[in-house]
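Up next, subunit A:
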Amino acid sequence: MGLPIGYSARNLTVRRSSTALTAIGIALTVGVFTGVVALYQGFVDLYRPRGSESAGIYLRPGASSEGESGVTREQANIIIKGADEIAKNANGEPLAAAEVYLAVYMNKLSGGRTNVPLRGVQRMSLELHASGNLDLLEGQWPTWGANEVVVGAGITGRIENCRVGDTIRLNLTDFKVVGMFEHDGMYRGEIWGDAENMMTALERPVFQRIIAECKPGTDFETLGATYRDNKQTPLKFISEREYLSSQTTMLGPTLLYLAGGLIVIMGTAAILGAIITMLATVTARTHEIGVLLAIGFPRGSVFRAFLMESCSSDCSVGFSA
Partner candidate 1 sequence: MSGTPWFLVRKHLRVHWVRTTLTVTIVSVALLLFCILTTFVTSLTAAVDQAASNRIVVQSAVSLFVELPLDYHGKIANVPGVESVCKLQWFGGYYQDEKNSFAQFAIDDEVFLQQYENDLEIIDAPPGDGSLLDRVRTAMRADRRAAIVGEGLADKHGWKIGDPVPLTGKIFPKSDGSAWDFTVVGIYIPKRMNVDDQTMYFRFDYLEETLTQEQDQPIGCGTFFVHVAPGHAIDEVIANIDALFVNGPQKTLTSTEAAFSAGFVSMFGNLPLFFGTIGGAIVFAVLFSVVNTMLLAARQRIREAGVMKALGFTNRTVATLMLVESVSICVIGGLVGTGLAWVLSEGIRGVVSVMFPTFAVAPQTMLISLGMSLTIGLLAGLAPTVMLARLKPVEALRSEG
Partner candidate 2 sequence: MISFEKVCKTYRRGGEELRVLASLDLEIPAGDFVALMGPSGSGKSTILNLAGGLDTADSGTVSVASETLNRMSSKALAQWRARHTGFVFQSFNLIPVLNAVENVTLPLLNTPLKGAERRKQAEYALGIVGLSDRLKHRPAQLSGGQEQRVAIARAIATDPDVILADEPTGDLDRDTANEVMELLVRLNEELGKTILMVTHDQVAADRAKRTLHLDKGELADGSAA
C-alpha cells in the first residue's frame, strides 16, 4: 500500500501558514544558492579561454599588461614590415597594427568619474579584430588622420558624451564621436580613434602594443624566447589567448580565494538553512508520521510522501525565485 500523492498536495494547502514560513525559508535558501551558482558561473566565465590563438601580441619586455607597456615607432616598423611570422591579407599587406592604449577619466551618466579604455588603432586593426564580430552599429568608422572616434556599444548608455554626434575632449583636443560599434569581446567597452591623432593629442610618443595575425603553425613559445633575447628589438611576444588569460590570473589568487571563500560560506549557509527548515517540518509532524505508521502505511511510503512534499515546495519556490 503506497501513500497517495494527493496526500502531499492536500497537506501543502491545509498547513498553509507553516508551509508559508517554510516556503519563505526555502525561497531564501534557494535565492542564496542561486547567488552562489551565479557567482560560480561568473568565475567560470571570467576564466574561460578567450581571444584568438593565432593572434600575437607584442609588448615591452616585463610588461604584464598594455597599460605598463611601450613599443617604440622603430620597433613597430621593424616588426610590422619585417616579421616573418605575420600573415598577409589578400592584397599582400601584413596583418598587423600598432595600437595606443590609455585608461582615461570620463564621467558616468549616473554621476562620478570612471576609467574608460581609449585605444588608438590603425587601419589594419579593424581587419584584425573582425574575427570577434566587429560590427558598426551606427555612423561610420573614423576618418584616418582626423580627430574622430567611435565608441563601443557597451559604454554608450553609461558614459557621458558617448553618443554619435557628441564631442569628447582629450586634454586639449576635441574628438568627434562619429560611430558606434559592437564586438563580442572586451573591445565593446572601449573608445577607438586613429592612433596617430591620439598620440599627438595625448603627447604620448610610443605605442602600447603591436597585434598581428600570425601564420598557421607559428610556435609562440619558441618565438617568444627569441624575441626576449633579441638585442635589437627585445619584446614580449605571446598569443592573444595567453595574454587575456594572464590578465585574469593577474587579478589572481585574491579574487579566486575571495570567490571560493564566498561560495563555500554561502553554500554552507544555504544547505544548513535547508536542513533546519526540513528538520522543523519533520519534527513538527513526528506525531503525524507516527499515526501514519500506526495505521499501517509502510515506512518507505511515508518517507516518500514527505520527500515529495519538501521537493514540491522546494521546486515551486525555486521556480518563482
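Just so we're on the same page, a residue touches a chain if its C-beta (ideal position, glycine included) is under 8 Å from a C-beta of that chain, and two chains touch if they have at least 3 such contacts; residues count from 1.
How were these candidates chosen? In short, all candidates are chains of the complex that A comes from, given by their letters.
Remember, predicted model here, so these are calculated numbers, not experimental data.
Colleague: Quick check: counting C-beta contacts as defined, which of 1 or 2 touches subunit A in this complex?
Modeller: 1
Colleague: Taking the complex as given, what residues does subunit A use to touch candidate 1?
Modeller: Interface residues on subunit A, with respect to candidate 1: 18, 21-22, 24-25, 28-29, 31-32, 35, 60-64, 67-68, 102-105, 112-115, 170-172, 202-205, 234, 252-255, 257-258, 261-262, 265-266, 268-270, 272-273, 275-277, 279-280, 283-284, 287.
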